[in-house]
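One protein chain omitted, others in place.
As written, the chains take the letters A, B, C, D and E, and residue 1 is the first residue of each chain.
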Amino acid sequence: MMRLSPPSPERFIQAKQFEINFGGSEANVAVSLAHFGIGSTFVTCLPENDFGKAAEAHLQSNKVVTEQINFRGSRIGIYFLEHGVDHRSSRVLYDRADSAFENIDPTYFKWEEILDGASWFHWSGITPAISQSAADTCYDAIRTARKLGLRISGDINYRRNLWQYGKRANEIMPSLIAESDIIIGGLPDFENCMSVISPDFTDACKKIQQKYPSITKIVNSNRESIHASHNKISAMLWDKHNLLKSKEYELTHIVDRVGSGDALMAGLIYGWLSNWKDQETLEFAIAACVLKHTVPGDVNLVSVEEVGSLVKGVNVGKLLR
Amino acid sequence: MMRLSPPSPERFIQAKQFEINFGGSEANVAVSLAHFGIGSTFVTCLPENDFGKAAEAHLQSNKVVTEQINFRGSRIGIYFLEHGVDHRSSRVLYDRADSAFENIDPTYFKWEEILDGASWFHWSGITPAISQSAADTCYDAIRTARKLGLRISGDINYRRNLWQYGKRANEIMPSLIAESDIIIGGLPDFENCMSVISPDFTDACKKIQQKYPSITKIVNSNRESIHASHNKISAMLWDKHNLLKSKEYELTHIVDRVGSGDALMAGLIYGWLSNWKDQETLEFAIAACVLKHTVPGDVNLVSVEEVGSLVKGVNVGKLLR
Amino acid sequence: MMRLSPPSPERFIQAKQFEINFGGSEANVAVSLAHFGIGSTFVTCLPENDFGKAAEAHLQSNKVVTEQINFRGSRIGIYFLEHGVDHRSSRVLYDRADSAFENIDPTYFKWEEILDGASWFHWSGITPAISQSAADTCYDAIRTARKLGLRISGDINYRRNLWQYGKRANEIMPSLIAESDIIIGGLPDFENCMSVISPDFTDACKKIQQKYPSITKIVNSNRESIHASHNKISAMLWDKHNLLKSKEYELTHIVDRVGSGDALMAGLIYGWLSNWKDQETLEFAIAACVLKHTVPGDVNLVSVEEVGSLVKGVNVGKLLR
Amino acid sequence: MMRLSPPSPERFIQAKQFEINFGGSEANVAVSLAHFGIGSTFVTCLPENDFGKAAEAHLQSNKVVTEQINFRGSRIGIYFLEHGVDHRSSRVLYDRADSAFENIDPTYFKWEEILDGASWFHWSGITPAISQSAADTCYDAIRTARKLGLRISGDINYRRNLWQYGKRANEIMPSLIAESDIIIGGLPDFENCMSVISPDFTDACKKIQQKYPSITKIVNSNRESIHASHNKISAMLWDKHNLLKSKEYELTHIVDRVGSGDALMAGLIYGWLSNWKDQETLEFAIAACVLKHTVPGDVNLVSVEEVGSLVKGVNVGKLLR
Amino acid sequence: MMRLSPPSPERFIQAKQFEINFGGSEANVAVSLAHFGIGSTFVTCLPENDFGKAAEAHLQSNKVVTEQINFRGSRIGIYFLEHGVDHRSSRVLYDRADSAFENIDPTYFKWEEILDGASWFHWSGITPAISQSAADTCYDAIRTARKLGLRISGDINYRRNLWQYGKRANEIMPSLIAESDIIIGGLPDFENCMSVISPDFTDACKKIQQKYPSITKIVNSNRESIHASHNKISAMLWDKHNLLKSKEYELTHIVDRVGSGDALMAGLIYGWLSNWKDQETLEFAIAACVLKHTVPGDVNLVSVEEVGSLVKGVNVGKLLR
Partner (left out) sequence: MMRLSPPSPERFIQAKQFEINFGGSEANVAVSLAHFGIGSTFVTCLPENDFGKAAEAHLQSNKVVTEQINFRGSRIGIYFLEHGVDHRSSRVLYDRADSAFENIDPTYFKWEEILDGASWFHWSGITPAISQSAADTCYDAIRTARKLGLRISGDINYRRNLWQYGKRANEIMPSLIAESDIIIGGLPDFENCMSVISPDFTDACKKIQQKYPSITKIVNSNRESIHASHNKISAMLWDKHNLLKSKEYELTHIVDRVGSGDALMAGLIYGWLSNWKDQETLEFAIAACVLKHTVPGDVNLVSVEEVGSLVKGVNVGKLLR
């Protein structure tokens, strides 16, 4: 998607310019992984116009493989972001109806070929929320990935406003989740996308385990919002036996929180692809997520070394020269 | 519409920012007239969101009355403008499908009330090209205006790409034109919107006169494009008897030609509302059009005095202090 | 006034650009109310030049009625604002001598006509501080408003530097205050403009009540400045019987505190025009004031819904999408 | 003075930012000479505030000696510049009433000390037009300079709008001109400031010679304005015997013509201080003037080498690397 | 290289910001070809730091394959570009001593592998001018390319200032040229790099043919500089029998001429790779070169369709919508 935002801290109503960025949940994960040195291919539909090409160039400049992108349709999805600050919240206005991505279709992709040689497939709950054909495309991909033995992660990412095409999340999401190994989600996600209702995360995880036996890890981030510029954040991981908790970070100067969940996801994938232990992976992922809050744009332009330094608490706040 | 353009002379593909402007053919005429001191009301549909409000604020800050704007729908039409320069042409990409304006409907407006007390109604051929309901709305307005005795001007403005809703211009436009007093158009407009085919402007005007007896003036601008930054421009006016020609201007440093036809139209309306003679009106209108090329944005922010100075050739190029 | 400020956090001495805004105490109140949906007319003098017109356009784009503005004189008042940050304070340099506003004159305005149909009149202590004729004009307006039965609010806003035309505030202000219903002020205001001296707000209010029986409400904000970017703020209201206190907010990322008192005033007027109770009104007003600190420029571009959310503590710091 | 201009080609009414520059006729000459390697001292009054200091810093960064500047008064003169383009003219709005410079006074300066060791004194007709005390100060300086044997140049620079303090130019200017060696001026300057009326430059020069025997050179530039971006320019010099003419340059992409007369003056002074012949000096001066049109701001940031290259026609339009 | 330039038309001495671009002769050719749809690999050395990565990202976003780039060394070559305008020339200051590219070494590259499967190799005379090891690397590449049967083009690009490492161009260039099929150059290139001296291009080409029998085409552009913003340009091509001449274009609003020779080269390569006739290829190449002058930055962001339209004279200066 193309993201258009007035220079912070201007409001939409007073803006004379938009800053242009490109992003989207799965794309952000791919870029983040590419900056960690992991070869990443992003599969989507983009329109055959200058903005489709600009989105592709954004991905390429961030080292994501774009060979599988399908260029069709006439418009790119847009979202407008108004940066909040202090007690004024950030706001997003979507303008994605009839985008190339909404019109994505299972017939466009030969997943066996696309996934050939890959070791991991990641999807987000945004995709099946957009349209039936997007949901179908996502399901095809997941099923093929499973058949080919890839590890599969899904970020549930339930947003009530998105589900507009006549299906409820609970009708669509379970079959996608049932084929996944790892999910990110919290209690509202579980309720709305998996019909798992519980006031307690650990308890909910146990119920999910019974209902979705393929799932081996469940991760969630805990964000406490003091206000738009000041949050506390940590993450927790259910490994089928225990609930691991990460360090909590206090973010007092948030630059851009969009994409921070994707940064967390990328950190998890990086850790597990590196065969790190769960706790180590979780600490890396939350530190990546923390750093994302300091980078303008949707994507997390940080290196493994930078995340590692934050995990170890080395050089934090120093002037590195 | 919201207009988004990279800072000149950047291309879309390299843009990191868009400059935000608001415009649209009839809106531009209204703003121009307001800057000439003529009370102008703009009637349209805008979405009920921040960008609809920003468009309204743009009109208000330019002294256009916005009381009759209908706030409905969820998106504002967008067009992307890439400024050309020298041998590289300017380009426009439209993104207006499903905009509030496309979904405008005749039932939204009580034209007798809206037009009460007005002396002039202006419409452009962009509106009936957008959708059937927009064409119907436009027709309602014109018919009511005629009934109430307003003078009616129409800018034919034929653009092949716009007519996408299943009707050809020749099926829709004649009934709108038949109720108008004054039109702006050239040979391709006549052929495509009025089925009047002729290689000669004067001859075409004579044919139009026969077919559309209500029309009393036909105006056209002549633009010779040396390249994107360098044009020559003049206008001509058929007054049912003679073809009047304006002075020709050579524009060597074009800043922004979007809206220059609307500036011409506003100049004509101003002259005729002032009861000027046709030649005087034509010279004022082409000078207004010339000045529009120097003003960034869609609208012509110039005063009657400034246009008058150019007509008289006073102070051109001087440093006024 | 025209406000010129280097982009934050640059100092005057290093600035290469000024950002242009328009504001002024009463204008800010009018804009704020207009954004709350309250029809507001602003009465002033502006010069007959481009900057006078730009100030008018600013008001119009913010839905303030400008029909009563008197265009005379040759210069617009200017103030230069250097944004402070952290331990460096913000600074204002005034350049308003001989402005159109300073030369405002009682003979320019027919207050009976202007105030016809209005329900509220607001004035600020800045106006009588500028010149004798401004004080006289203000007094005329207040007296007429009282005669016509409007509610009258005054923001005392005592600033020692402003009173340069040979009168002390204590010679001018009492007659203006004596005709008002509601005032905003604190202990230094009371001492310098009303000759009411007391170390205690409640006690001072009681003395004011005796001296100025027309006054029904006295409001004051309490600001604790940790530094330029970090303040704590709350408000209190004397209702002739009790001292009501609002919630206190901690502002850790102040963007622009100019106009925050005007935002508070507008919040109070909105609440009372809505016939809310005093406590409800006070909470709404302080929340409006808090949000103003996040909006660049003098005026508070927030809606009733946004203020209401903050009062209720809903969605604070969330990413709204 | 502080110059505030919207980014070209924006109009005042649409500006959101001003670019800040500093300039003024005599200051511009001093800066230009300093960039030519000539030690230059600028004498003026500036206010004791941040903008007075910023003006001083501007001069210092351009190597002008500022030791003789008198810091008094409370405001710096401002002028607003709207850049014209193509058929739209540039405009200047002055806001200099009551500036530190207007209040300059002869008692502030000990000219014998200030001019000690100097070889040239330059003044412009702007100064005596501002106020009686400015005229008196200028006269003191010229008389002292003459006494000390300096060469004295004056740029007549007659502007009708400036003479507002009750004197006509013809009452003040003759005594200043009578003590000068070299003047820049054209027929309107001669008529309004010297009561010399003639339709012909050579004839006028002869009359001046008789009336003002101290004058040894009279220079004028000839500017033909096609429009704001396109001028032709040349200069001519009367040496008491012959009228020398410079090469004519065609300027098709004018960036900023403010200060181009000052650039010409500086070129003349440089040539004569270098003991060049008149024709050589004139060619250098007009080439300096031509280059000024390409430099944003009031001052001519070019070197002797660059001017020399243009005179010789070397490397014009080349990419120098 | 990293290119840093003040926003046009500012001078270095007044700049407060640099715009960042990346370019270099061969890289520009590669990018241009990639935008024409030709798979292009760029081989170079870049430093292992953020600016090396940024240069790589620039290439990737422009679809150039970067797999063969060697990351070594500590600094990226910089050049500073001051944009000229009108009679003020553009200037370049190089700061490339000890750059990663200067220290490039033949041992870093296995040319047989790199060139495997390629059909064309292009080099520029800048490379052998930088250092002995760069010259050696270039020679290795050319010899291998020849052995593998690739077509080889060289842009002679003689710049006196560059040859600083102790060798003259005439000692190095002949062996590189002798292995090439196609060269771009003019009389000074022939004299300084091939010891071919002649006052006439055709005659010089005949001499080159005898001395360098491998060369089948010699191309040169003819640029007439009216000034920095206004040039006339055309190209000519010697095909061993005749001198073909292209159309001449008049460029009156040059935005950025850096890289225009590289755009010409890319146009030639595209035409010949498409098996077009020489005249057709030449017209395409000069039109590509013309369009480059309108694109900010070093690289030519235009499509085959856009170049083709200019060749045909279709839509020049139109507003494309």
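Everything that follows uses one rule, which is that a contact is a pair of C-beta atoms (placed from the backbone, for glycine too) under 8 Å apart; a residue touches a chain by one contact, two chains touch by 3 or more.
Note that the coordinates shown come from a computational prediction; the quantities given were computed from them, not determined experimentally.
For the omitted chain, the shown partners it touches in the full complex are A, C, D, E. Across the entire complex, the residue among C:89, C:214, C:242 or C:274 in touch with the chain not shown is C:89. The omitted chain makes contact with just one of the residues A:64, A:104 or A:310: A:310.
Between the chain not shown and the residues C:62, C:153 or C:252, the one that touches is C:252.
Take chain A: the residues that touch the chain left off the picture are 249, 251-255, 290-291, 293-297, 301-302, 306, 309-310, 315-321. As for the chain not pictured, it touches chain D at residues 57-58, 60-63. Contact between chain E and the unshown chain involves residues 4, 11-13, 15-20, 49-51, 53-54, 57, 74-75, 78, 80, 82, 93, 95, 97-98.
Just so it is clear, only the chains that are shown with their structure count from here on.
Among the remaining chains, those touching chain A and also chain C are B. Looking across A-E, C-D or A-C, the interface that copies B-D in more than half of its residue contact pairs is found at A-C. Chain pairs A-B and B-E differ in how many C-beta pairs are in contact, and the one with more is B-E.
Remark: chain B and chain E have CA centroids separated by 45 Å (rounded to whole angstrom).
Those residues of chain E in touch with two or more other chains are numbered 252-253. Contacts between chains form some other arrangement here, matching none of path, ring, star or all-to-all.
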